[in-house]
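Before I ask anything, here is the structure I am working with.
Let's look at subunit A:
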Amino acid sequence: MNNEALIPQVCVITNVRVDTPDVKTFRVVALDGKKPFVHKPGQCAMISMPGVGEAMISITSSPTNEEYIEFSIKRCGCFTEWIHQAEAGQQITVRGPYGNGFPVDTAFKGQNLVFIAGGIGLAPLRSVINYVRHFPERYGTVDIVYGARSMGDLVYYKEIIDEWCKDSNINVHLTIDREEEGWDGHVGFIPNFVKELNFSTDKTAVLCGPPIMIKFTLEGLKSLGFKETQIFTTLELRMKCAIGKCGRCNIGSKYVCKDGPVFRLDELDELPDEY
Partner candidate 1 sequence: MQIENKKPLIVAFCCNWCSYAGADLAGNNRLNYPAEVKIIRVPCSCRVNPMFILRAFQRGADGVILCGCHPGDCHYTSGNYYTRRRMALLFSMLDYLGIERDRTRVEWVSAAEGAKFAATMNDFVEKVTALGENKRLEDLRCKK
Partner candidate 2 sequence: MRKCSLSNLSAVFDKISENLALYIPVDTNGGAKFEKYESGMVMSEALNTVRSAKDFFFPQIEDVAAFKVEGKNIEVVDTRVIKDDFVIFGARACDVKAFEVLDNVFLSDPVDSYYANRREHGIIFALSCSKPVETCFCNAFGIDCTEPKGDVSMWKTESEMYFKANSEKGEKILALVADLLTDGEEKVVESEKAKTKEVLKKLPLSNLSPDKFGGGKTKEYFDDPAWKSLSESCLGCGTCTFVCPTCQCYDVKDFNTGHGVVRFRCWDSCMYSDFTKMAHGNPRLTQLERFRQRFMHKLVYYPENNNGLFMCVGCGRCLAKCPISMNIVKVMKTLGGKN
């Protein structure tokens, strides 16, 4: 019989990294020690523990990483609760990759990019950021605006400081919500920060974060003169099949799992307000 999308492959967690008190990053390879599949930046995969649950998680590692894939998971439900107590060597099942991913070869090509993320929202963007870092020649300038509630809630902090900040064509702008000891960076909410940074409109913006942050950041970007066609975001809804059949992740006629999760803002505006 044909390969069946719903039947997953077994993979193994080879490394668990604690990013914040409620986010861990899991390094995963197939049983043969190789990457389970090739993906595009921004795509997701369904990972599962039989008997516990299955969840759609964005792949946070860049496709340019040849050795493994990574998932950053925030603890918030049954399955995520389980995987947070998993150790290296634990097998899980993985199927995918799913979704459209970011248009790294089309819309982003040659563009100046500004990535704006809040909290765990950096996870899906990390894949594309590292992809862009890998091919600096294909893109223009890169700005990264990232914020979280507190310093401890900033994911990939070490990577941001040790790698991203050291890249010559990347400007990293970090912010946290409230003053904190040991933090000498910017303090304040992302939407305001974005406005303060006063980006010129020759950039393509990519957003990911909690709905409330997205809402106000969009307003900010628009006030700076950004057009809908210049803004991309990535969504998350409840999913079961991840292949556009089970019928629950649609917004209007679009399925987030199949037609998304990445949408250009003008595409999203065409859809009913139900997410």
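If you want to know what made the cut, all candidates are chains of the complex that A comes from, given by their letters.
Here are a few things to note about the model shown:
Everything below uses one rule, namely that a residue touches a chain if its C-beta (ideal position, glycine included) is under 8 Å from a C-beta of that chain, and two chains touch if they have at least 3 such contacts; residues count from 1.
All figures in this text were calculated on a predicted structure; none of them were measured in a lab.
Among the candidates 1 or 2, the one in contact with subunit A in this complex is 2. On subunit A, the positions that touch candidate 2 within their shared complex are 1-10, 49-54, 76-78, 80, 87, 89-93, 237-238, 240-241, 243-250, 252-253, 270-272, 274-275.
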